[in-house]
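To start, the structure itself, in structure tokens.
Here the complex is missing a single protein chain, while all its other protein chains stay put.
Our next item is chain A:
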Amino acid sequence: MSIIRSLKQLLIVCLLSLPVLGHAQANDEQAQSLLTQLAESSYGQKGKIAGEIARSGDERARGWLEAFSAGKLARIEPSKGDAEGSGKFVIVLSNRGRNWKVQDALTGDDLGEISRRDLDSIRVNNSLRSEIDGILSVIDLTVNDADKRLAAARGLRGNVDEAMAKKLTELMASEEDADVKATLNEALAIYKVEEQGDLSAVKTLSGSLNSEARAALNSATYSDDPALKQAARDALASIETKLKWNRAAETLYFGLSLGSVLVLAAIGLAITFGVMGVINMAHGELIMLGAYTTWGMQQMLPGQPGLALILSIPAGFLVSALAGVAIERSVIQFLKGRPLETLLATFGISLVLQQLVRTVISPLNRTVVTPDWMSGSIMVNEALSLTLNRLYIIGFALVVFVGLMLIMRKTRLGLEVRAVTQNRAMARSMGIKATKVDIMTFALGSGVAGLAGVALSQITNVGPNLGQNYIIDSFMVVVFGGVGNLWGTLVAGLSLGTINQLLEPWAGAVLAKILVLVFIILFIQKRPRGLFPQKGRAAEG
């Protein structure tokens, strides 16, 4: 962390000092004297001086104050330093070891390493730090970038004091961006509620999800003024309802994201098991192969995880589809019409594939890098943020689903698959090559498992047991949704994911999983053909 922070400071300092160089000389004397005052005055005075530094209009002020707040602003001791360096203010870039890397605070020149004994750090304490944070936010409120202003305004909530409140009121009047204005208003309201018990400010806060706002309202409920007390309570209650909704939305999001993972894992099975009637217990291992393809692709393209991930989508499909065809040709075709034997044989294949990965690659988990554009999150509001990688997976699952739907409904292949599964003899007599259709269908289902693997590599560990963890869930989803029905798989996957997430808070992760399994077992007893049973001739299969 400290390295990142120092780099950040370096960057800020560089950026700030570049355009200044021209007229820097004139300001340097004033800056030097301000910094000297900062170094030599008492804690009580330091805050004031920091404010002065901020007001001086010097572009470098931000860097100094940040360094000061982090305890990294130092002075080369006048008595001990060499003649030219003594008394200079420096920013410490790295404070590891005996010699610290420093940089001239005024010119931004790299001064190399200086023994820490020759450096005199300017002391700072916590109350000063928060004061400085406030001062820095005010500086940030004057920049041109609206996003930066918004971030600064957010940082101000709960940190406003009397002097700042005045300044903020001025800034708010001139503020053009609505979001920034609202946030500033909120920050001021928090100050007013906390310090002045302002009733109208309570109203401003009543919709806020900010924790500082809640803290302010909470303290207001202990006020002596009954009107204020009541208003604060009402405001808190309305916030609580709003929070509840947000929590519900969050659970729903997690549920959907888990559900879309289930859908991805199960949808290939919905083709091979649901449509073709082949029990492929090695389906999980086909998912695993897809995940390992992603890993292999990233090994081949070091430094470009994003590109590798995109390339893994077709590659994962291909690898798993080929593996699927190999399984179909070598084993499954000989066991046609004997589902229980197929189950056993493919289970054997799954054991072999797992062990193969263990022996050839490693029994340990491999790390798959998440590209930058997939990490991070979208903040909807203060209480709700959606992680990007899960959002991508939800989208990916939907795309795969729609793609499969189109293939089954609109293409020649889909038509032939449905024909062969409904009446093999009749389909063949109409000139459909049933064997070829079998291979294609199995390749499609297996390839989709590979796609699931590519997606899963972004959220779980890629290891030999990856597939095993999903096979029972996948079968549950297909059976729950109704065999031979892609819509059923979608609905079943999403709802099972959501149910699981709903149960988790009060039952714990393991118990929630058990409850879901028990629920499915009971459900199957009630409706043996799943949520959406097939009707008509296809049901006789």
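Note that contacts are C-beta pairs under 8 Å (C-beta built on N, C-alpha and C of every residue); 3 or more make two chains touch, one makes a residue touch a chain; residues count from 1.
Just so it is clear, contacts and distances are computed from a predicted model.
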Omitted chain (choose from "Pirin N-terminal domain-containing protein", "Simple sugar transport system substrate-binding protein", "Xanthine dehydrogenase small subunit" or "Urea ABC transporter permease subunit UrtC") - UniProt protein name: "Urea ABC transporter permease subunit UrtC"
Absent-chain contact - pick from A:27, A:95, A:257 or A:350: A:350
Options A:68, A:317 or A:475, residue touching the unrepresented chain: A:475
Absent-chain contact - pick from A:59, A:234 or A:341: A:341
Absent chain, residues of chain A that touch it: 277, 279, 331, 334-335, 337-345, 347-352, 354-356, 358-359, 472, 475-476, 479, 483, 510-511, 513-514, 517-518, 520-522, 524-526, 528, 539-541
